[in-house]
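All protein chains of the complex are present and in place, except for one that has been dropped.
Letters A, B and C mark the chains in the order given here, with residues in each chain numbered from 1 onward.
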Amino acid sequence: MRTPVPDYLEQVLGECDADDGAVADYIPELAQADPDRLAIAVSTLDGTVWTAGDAESSFSIQSISKPFTYALAIADQGLDGVLRTIDVEPSGDAFNEISLEPSSGRPRNPMINAGAIAAHALVKGDDAEARFARILALYSRLAGRDLDVDEAVFTSELDTADRNLAIAYMLRTVGTLQADAPDVVRGYTRQCSVSVTVSDLARMAAVLAAQGRGPDGTQLLEPHVSRQVLSVMATCGMYDAAGDWLTTVGIPAKSGVAGGLIGVLPGQVGIAVFSPRLDRHGNSARGVRVFERLSRDMGLHLMEVSEAARSVVRRYVEDSGAAVHEVSGDLRFVEAERVLRSLTEEPEGAGVVVLDLERVHRVNDVARRMLLEGVRRLHLDGHEVRLVDPSEALGEGRGGAGRGAGPDSGDGYAPERFEDAAAAVRG
Amino acid sequence: MRTPVPDYLEQVLGECDADDGAVADYIPELAQADPDRLAIAVSTLDGTVWTAGDAESSFSIQSISKPFTYALAIADQGLDGVLRTIDVEPSGDAFNEISLEPSSGRPRNPMINAGAIAAHALVKGDDAEARFARILALYSRLAGRDLDVDEAVFTSELDTADRNLAIAYMLRTVGTLQADAPDVVRGYTRQCSVSVTVSDLARMAAVLAAQGRGPDGTQLLEPHVSRQVLSVMATCGMYDAAGDWLTTVGIPAKSGVAGGLIGVLPGQVGIAVFSPRLDRHGNSARGVRVFERLSRDMGLHLMEVSEAARSVVRRYVEDSGAAVHEVSGDLRFVEAERVLRSLTEEPEGAGVVVLDLERVHRVNDVARRMLLEGVRRLHLDGHEVRLVDPSEALGEGRGGAGRGAGPDSGDGYAPERFEDAAAAVRG
Amino acid sequence: MRTPVPDYLEQVLGECDADDGAVADYIPELAQADPDRLAIAVSTLDGTVWTAGDAESSFSIQSISKPFTYALAIADQGLDGVLRTIDVEPSGDAFNEISLEPSSGRPRNPMINAGAIAAHALVKGDDAEARFARILALYSRLAGRDLDVDEAVFTSELDTADRNLAIAYMLRTVGTLQADAPDVVRGYTRQCSVSVTVSDLARMAAVLAAQGRGPDGTQLLEPHVSRQVLSVMATCGMYDAAGDWLTTVGIPAKSGVAGGLIGVLPGQVGIAVFSPRLDRHGNSARGVRVFERLSRDMGLHLMEVSEAARSVVRRYVEDSGAAVHEVSGDLRFVEAERVLRSLTEEPEGAGVVVLDLERVHRVNDVARRMLLEGVRRLHLDGHEVRLVDPSEALGEGRGGAGRGAGPDSGDGYAPERFEDAAAAVRG
Partner (left out) sequence: MRTPVPDYLEQVLGECDADDGAVADYIPELAQADPDRLAIAVSTLDGTVWTAGDAESSFSIQSISKPFTYALAIADQGLDGVLRTIDVEPSGDAFNEISLEPSSGRPRNPMINAGAIAAHALVKGDDAEARFARILALYSRLAGRDLDVDEAVFTSELDTADRNLAIAYMLRTVGTLQADAPDVVRGYTRQCSVSVTVSDLARMAAVLAAQGRGPDGTQLLEPHVSRQVLSVMATCGMYDAAGDWLTTVGIPAKSGVAGGLIGVLPGQVGIAVFSPRLDRHGNSARGVRVFERLSRDMGLHLMEVSEAARSVVRRYVEDSGAAVHEVSGDLRFVEAERVLRSLTEEPEGAGVVVLDLERVHRVNDVARRMLLEGVRRLHLDGHEVRLVDPSEALGEGRGGAGRGAGPDSGDGYAPERFEDAAAAVRG
């Protein structure tokens, strides 16, 4: 059988292929782009990439580079260090506004140029070359292949970098930038000139969707870094239309002036669209329509998470007198709470209670701890508890990415809160 | 067994019980509130409410009323009608800023007073009494009990309503408001004076988490209304700290000046905290800390959705030669895509293919359509397909809330895209 | 002989009679005004009023009332008191912007509505009636006849006073206004509805030009009040075109939405033009053109004060050996400095020095004191000084209005600086 997924993507492209918007012309090299190209790629978290349209076309990454360099800046300086330099508030401004916070001189967020230039300068490296080399290396790791700079775009863009130079000098004035302004702008322009395809971008987006893991499971970005980047994309990724985008499309996203547009649906997919004509906000006109369509069609809106199942646990009493709690599905806080409610039906005493997790598929950290605490309490009540857990849902492989935040995130995960329970049960 | 959930909530309150912030004093009646009260309630979507602290305390709903009246305005006027009057962009302003869009005179969003007053006036009703009666009726339905006004707060607040009067007259000036300004402010003040407990608010929040359904499954708000409200809460609910809140807590939320604070985790829970002392943004100081703790602790951050399972489908060949695809877990686009990938392993021919959905728990709309299309294609390839679907995951009960948007939402769901497949299979 | 002045004014009107702009329509009663009316009046400081065009037409004073009520507020509360409530900075905003200073809540200046409403409320009076009675009495004194309210305009304007109500409530919010908002707006609207002709306005303007004196010499406004009002008109009188107006026309001015426009040339004339059609700034379109013409034509630009004469003093030695310094013209600091330079030619000794002021016409305060000091020094040098001063230019009638600032102005005139000199000479 041939999978219908690419056919579906093809169909979506066909329906969004109206002829509006205009190619960015302030960078001469971009003005020469074929305005009719249109491509899409969808990458699953395990690295399968489905494409449709002119998927072989390469184009410069432009502002889509911003979230990834921001990620590297956080990795290099720690989240607090980066937050001291760049705020995370939506600015309501166009991409090229300076938008510094009056009191602190911080750029309003890392998705406007001021914040992106500041983020670029926060990347470690002895000089501009070293910084850019590390940036390119990260992009390449995320995309799964060696990327390179489109030198024609780079040269053209450097010739028209007046506004970025203005911004860089302004950042120096308020103390946000210490490095040499033309050098930083040169590096930033190089970052924007990296040449990509929709497949590259979809793979990069998929890493963010996977809490920082690559398709082979390698942790390419710390989970808390990935979370921070996605949160900022959700409120600041689409410039002055952030609220409109979040209500209508509901997918954290970032657009670039060459016509690229990525979207990340946490836990599910990375998506990239390419079409050079831009709408008045500077976002790819057809790209925006494709996303609107996908959001509606595929139920991908952040706020449209399907409701938790109503019957996650079934209790029955075996002939032996043992009370069996048969759990099924994926377990998060809310499902674990229901399992605990079911367990509360057991009166104090010395009965046998079976917790059957055979049909359970995934268990996140808090749910695991809640169940362990439930088991512990049944023990305390005098019950004999039998755990049916063939996939070790409550076992040693637990935690993983879900436990999350790295040491410099300020996050104080408290696995010990329910951990005594685990000890009690396991021990 | 006694469930550990309330113990956990009690523990969280204890750890967040620092003594900072100050009770709002611009409304005299609020200034008399006992600043030390602290309460939390968590409501599951099926109506179970866990509480801790001073859960019996009642307080005025204040700005937490805004998302719910906004919901009623959309229900009454249609989303487009409301968007023509009130924008959805974060304002970066404090709650009491006027913040009208320069070009259109629209309030920036329905969570600042200007937008909330405009939303109040959009509720249907011949006069202020009628409008407020409908608003109170909705709140009561969402909370599951008859709510009422705290007349002392109402009187005190009406005496200090200068700013809201200023806003209402300004809205008249730009044509956003046609009704009598003092009358609208009176109604709006009444709306803010509705007396609630954390349990009430948690239940109201849980309806938003359940795509508009009450604990008994009744559709109290259309799904697209609920989605719109949540999206706006995500970007505009916490006033001028929207970006900070979304990155740190990641839960759509809304606070009130009396000290209430609700949060909605789509598909999971509604949460409400109450503590009168406010931080400098006007949000409950301890309420914010509780949410930060819950978000970290329980993995409730919007961007921290757990990764899709890697092994949703298993293929094996029976002795009979039939190829069995055994699917498990919950199916969304991303999981359905994996099932389809598994089905593509079947070469063209006249073999028997079994699609076993017995271990499948939930299937959303797009996943259902994708599987049906897969089945159709296997047919076309010459296969005999046997569907094992005891819970009718692909069956007649499909659609429901997941299909979502009402007629006036402008959403053009296209179930027909994969629907031919369904017809082919079923027919 | 018939004076050519009215012919000249007639000619100016004829040349400025283009047909552009539009009558204000947000106040229904004003929308009914005959848009073609055009009138001018020029009042000299001694009360002669020259007119041309539809000089008998009466119209509502509107915002032209603002400087005069501001004057009354200063007279009532002292300049410092008023400055604590209303700033004097140009706002760059349109007339109806709220423009409160972020830190203090002060309206930016008294020429925008927020400042004008605040100024209205600063006028003494037990209630709105009493305040308005005092305002009307001042306007009448300045105009030299009993003025009255156009009740039709008043009623129409009160019906459309939403913005002013919004402003008044906002002023209450920031503590700038204590009085009842609708009451203050009612009084302010009444103030704006006073019915005037160009002759009335020209006379009122002439009082400002005469440092607060009426044509009969009565001090109707303290000189420092008049100076403050003119200064504010110079920078804030023409709304968001203040800089353009001051460079092009160079006359402190104030316009009203009914089509009136006054200008004040300090020490010279008061001018009023009336023509209902407004330009996009809300100023009378033909009125602005008339002023541009008058400024160019008549050399009335503030910065175009003619250069001081180069030969204000002539020295010669009489046959008797007496050195005569014959002074002519008007004496200010700069001319007095020249006289002193001439006096320095006298070597120490016992000669006779004649200071002949017979051809001197006017002497301001500082010049008088400088000459007296010169005389004193000649005495000290041993000279015999003979003063020829038939008009008592240095004499007892000195000072008057020129000495100026009232007790609450904070001005510390220091007549004593050169006063010892006077004592020495006179004594």
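Heads up, the rule we're going with is that contacts are C-beta pairs under 8 Å (C-beta built on N, C-alpha and C of every residue); 3 or more make two chains touch, one makes a residue touch a chain.
Not measured: the values here are computed from a predicted model.
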Left-out chain, listing which of the shown chains it touches: A, C
Of C:R145, C:R315, C:R338 or C:R386, the one touching the omitted chain in the full complex: C:R338
Hidden-chain contact residue, picked from the options C:T69, C:N113 or C:Q228: C:Q228
For chain A, the residues touching the chain missing from this view: 98, 162-163, 165-170, 172-173, 181
Chain not shown, touching residues in chain C: 1-5, 8, 11, 44-46, 48, 50, 87-92, 109, 209-211, 213, 223, 226-228, 230-232, 234-236, 240-244, 246-247, 250, 252, 266-269, 296-310, 328-330, 332-334, 337-338, 340-341, 343-344, 346, 348, 359, 361-362, 364-366, 370, 373-374, 377-378, 381, 383, 401-402, 404-405, 411-414, 417-418
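Simple rule for what comes next: only the chains that are shown with their structure count from here on.
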Chain contact topology (line, ring, star, complete or other): line
Most distant chain from chain B, judged by the mean position of its C-alpha atoms: C
Inter-centroid spacing, chain B versus chain A (mean Cα positions, whole Å): 21
Geometric centre distance via CA averages, chain C-chain A, whole Å: 65
Interchain centroid distance [CA atoms averaged], chain B/chain C, Å: 62
Residues of chain B whose C-beta touches two or more other chains: none
